[in-house]
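All protein chains of the complex are present and in place, except for one that has been dropped.
Going by the order they are written in, the chains are A, B and C; count residues from 1 in each one.
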Amino acid sequence: MSRDGGYTADEMMAVEAARRLRDGAVCFVGIGLPSLAANLARRTHAPGCVLVYESGTIGAKPSMLPLSIGDGELAETADAVVSVPEMFAYWLQGGRIDVGFLGAAQIDRHGNLNSTVIGPYEAPAVRLPGGGGAPEIALGVRDVFVMLRHSPRAFVSRLDFTTSLGDNVRVVVTDLGLLEPVDGELTLVAVHPGVSVEQVRAATGWDLRIACDLRETEPPTQAELEALRALRTKGAR
Amino acid sequence: MSRDGGYTADEMMAVEAARRLRDGAVCFVGIGLPSLAANLARRTHAPGCVLVYESGTIGAKPSMLPLSIGDGELAETADAVVSVPEMFAYWLQGGRIDVGFLGAAQIDRHGNLNSTVIGPYEAPAVRLPGGGGAPEIALGVRDVFVMLRHSPRAFVSRLDFTTSLGDNVRVVVTDLGLLEPVDGELTLVAVHPGVSVEQVRAATGWDLRIACDLRETEPPTQAELEALRALRTKGAR
Amino acid sequence: MAIVPLSEAVRELVRDGDVVALEGFTHLIPHAAGHEIVRQRKRDLTLVRMTPDVVYDQLIGMGCARKLVFSWGGNPGVGSLHRLRDAVEHGWPAPLELEEHSHAGMAAAYAAGAAHLPFGVLRGYRGGDLPARTRVARIACPFTGEELAAVPAHRPDVGIVHAQQADRRGNVQLWGIVGVQKEAVLASARSIVTVEEIVDELEPRPGGVVLPAWVVDAVCLAPGGAHPSYAHGFYERDNDFYLAWDAISRDRDRFRAWMQRHVLDTADVAEYHASLAAEAAAV
Partner (left out) sequence: MAIVPLSEAVRELVRDGDVVALEGFTHLIPHAAGHEIVRQRKRDLTLVRMTPDVVYDQLIGMGCARKLVFSWGGNPGVGSLHRLRDAVEHGWPAPLELEEHSHAGMAAAYAAGAAHLPFGVLRGYRGGDLPARTRVARIACPFTGEELAAVPAHRPDVGIVHAQQADRRGNVQLWGIVGVQKEAVLASARSIVTVEEIVDELEPRPGGVVLPAWVVDAVCLAPGGAHPSYAHGFYERDNDFYLAWDAISRDRDRFRAWMQRHVLDTADVAEYHASLAAEAAAV
C-alpha cells in the first residue's frame, strides 16, 4: 500500500480524517483507523479534542494506539470512566458527542452502511460482526465521519443490509479521496495526490458524481507523518 | 415519656422493632426511629443485617445514630455508595430489599399511610413533607414495618391523603403495642408492659380489633437498653 | 466552561422564570448558589429538587419561587420547613404551586432528562392519591402488557450543584454521597458547579463522580459553599444549624432579619461565614 512520497494509503486516510476534527470536538472513536485519526488530531492541531470510547472512557489520552476499545490505558488516562449503559444513555443519546467515526463493509450513495452480513440475512455468505454502536452513533452524533477503503465491493449501489443510516454522514474518507453529501448523494469532492478520477470511478459500484470544483488533498506533512508513526510504532502491531 | 422500669416509650418501640429484624435482612432505613431500630438490631441479635439508606449507601455501619439519611459516616462505612437513581431503580425496584421501615402522620386500619397533608390537598391545614421514598418502598419491599406513636390523630378511620398503600405492612410498632394485619385489618396483637387494651383503644381512631391471643411484649433487656443508649448518646441530640 | 465568580455565573445563567434545579442529597447542597440567587432577587423560578430542605426554604421565603417540583420537603431529622409551609398554607410571601412526586419518580425523571429521553419509566405511582395530583401517566409494556408509570423527564433550564474539587480546566469531581447531581447537571440546559477548591490536577477518588469541563457552563470557587450541609473530606454537616433553623424560620420577621443579615448584607460565601461567626461570637 506504499505510495509516492513515502506514505501509505492508510496514512493518507488517517491524516485527512484527522484534519477534519476541530480542536475541542468530542469524538466517539472506534478502533482501528478512526482511533488512529482521532489520536493524530489530538497530537497535532487539536490537542483539546476529547476522545470517547464506547467502553466507557471519556477523555482518554492514550500514549499509543490501543488494539481494542477497552485497553487498560484508556481507563488509566481518561477524565472519567462510566458504565456502558451510562455511556450510551447519558453521553451518546444525551447528545453530548460532536463527531462519530464509523467504518463498514459496504456503503451506498446515501451514506447508509452495512456491517451486518454479505448475502441474505438468514443465510449469509459472510456473517460480519454486526452493528455494535453504529446504529445509534449514526443518528446520535452531530457529524458522522466514515473511513472506508475504496473498492466496488464496498461502495455498492445496493446494500445487502442497512445497519445504520447516512443522515448525518458529513464526509467519507477513503484511500483514494473524499466524498461529501451534495444534494443528498455522496459526491467525490477531492482526490488524494496521484489519484485519478477514473481510479475512483472504477472503485465505486455506482455512477459516482464528481464535484465541479474537485480538489486534490494535501499530502501528509512531515509533522503529521511523524506524529502518526510515533503512535503506530508504539502501539500498532 | 419515661416509664416504669427505666426506659422510654421510644426505647420500647425501637427495641421491639429491632427484634423483628432477622439476621441478614436487607433493610431500607429512614431516619429517626427506624434508623435507631435497625442499628440496634445490627448491634444485638442481627449483626449481618444490611442497612440501606435512600441516599445511596448500601451496607452502612454507622457507629452513632445519623441525624440525616445522608450523613458522611454512612458513606464512609458503606460497602457501596451508589447514585440515588441507581438506588431506586436497581436496588429498591430491583426487588433486593427485604424490609422497609416507614413512618407517617396518619395510618388507617389497612396500613395505608399519609405523610402528605392534613386537610384538603389544595388548602391544607398542615403541609407535611410528602411521600419521599415511601410510595415505592411500600410496594417494593417484601415486608413493611411501620413505626408510629399511638394517638387518635394518627390512627384514623379515614386518611386525609393516601401517600402509600398498606399491602405489605407486616407490623405496626407503636409506643403502646404491636398491630399486625389479620384478615386485611390491623389488629392489636400485643401490648407493651403496663399498657392496657383500653389505653390502646382510646388512642385509636377506629374500633380496634383485638387479637384473641393478645400477648404482652417483653420489656427491653439490659443488653438491649445499653446497646440502644450507646447509639443514642454518641449520636442523638 | 469558564471559571468565574459565582455572582457572575448566577447573573448570566439564571434568569427570572427559569426552571432551576439545585441538587445535593443531604450532602453537598449548593447553599452558596442559593444565597446568590436570593441576593440577585431572581423571581418566578420553578424550583426542582428531591429534598427541598433549608436551601429551598430560604428561596421560597424570600419570594424567588413560583412553583416547587419535589418529593420530600422537610428539615431532615428536625421537622417542618416553616417557610415552605407558610407559602403553601398561607400564600406567604406568595402562593406556591406544587408538583409533587415520589423520590423514585424524581430520580427517574432526572435520569430520563440526562439520557435525553422525554420520559422515565418506573414501577410506581400505584394506588393512593398522589397519581391524581402530579404529572404521571400509565404506560404498557409492549412485550408483557404490564402497566407501569411514566414520568415526564426533568429538563431544567439550569442545574446547580456543589462539588469538592475542580481542576484548572474546569473538570469537576465530587465524592461521598453523590445523589442525583450528575443527572441534574446532564439533564439541564445550563449548569453551574460551585467547588470547595480548585486544584492543578484531579486525583481520582473512590466513589468519585467526574463531570468533564465540557458539560459544565460555569465553575465557581465557593469554599464552605455547602454550609449547613457538608462536603465530604472538607467539613461536617452543621447539625446545630438545622436545629436552629427550626426556630429562625418559624417566624416571618425573624426569618427575614436573618436573611437580611447573613445573606442580603453579605457579598459572598466568605462574608456569609464571617457573618455567622460574628453572630456566634456575640452570643
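Descriptive notes on the structure:
Keep in mind that, in the parts below, a residue touches a chain if its C-beta (ideal position, glycine included) is under 8 Å from a C-beta of that chain, and two chains touch if they have at least 3 such contacts.
This is a predicted model, so every value here is computed, not measured.
Under the touch definition stated at the start, the shown chains contacted by the missing one in the entire complex are A, B, C. Per the touch definition above, the residue from A:Gly6, A:Pro85 or A:Gly184 contacting the chain not shown is A:Pro85. Of A:Thr163, A:Thr187, A:Thr204 or A:Thr217, it is A:Thr163 that touches the chain left out of the display. Only one residue from C:Leu130, C:Ala150 or C:Val195 touches the chain missing from this view: C:Ala150.
Of the candidate positions B:Gly6, B:Gly95, B:Pro152 or B:Gly194, contact with the hidden chain is made by B:Gly95. Within chain B, the residues in touch with the undisplayed chain are 24, 26, 50, 58-59, 79-80, 89-90, 93-96. One chain is missing from the display, and on chain A it is touched by residues 31-32, 54-57, 67-72, 74-75, 81, 83-85, 87-89, 92-93, 112, 116, 121, 124-136, 139-140, 161-165, 237. What chain C contributes to its contact with the hidden chain is residues 116-119, 121-123, 135, 137-139, 141-144, 146, 148, 150, 152, 204-208.
Criterion: only the chains that are shown with their structure count from here on.
The central chain of the assembly on a C-alpha centroid basis is C. This structure's chain pair with the greatest number of C-beta contacts is B-C. In terms of their C-alpha centroids, the spacing between chain B and chain C amounts to 28 Å. Taken residue by residue, chain B touches two or more other chains at no position, since every residue touches fewer. Under the contact definition stated at the top, the residues of chain C that touch 2 or more other chains are 111, 182-183.
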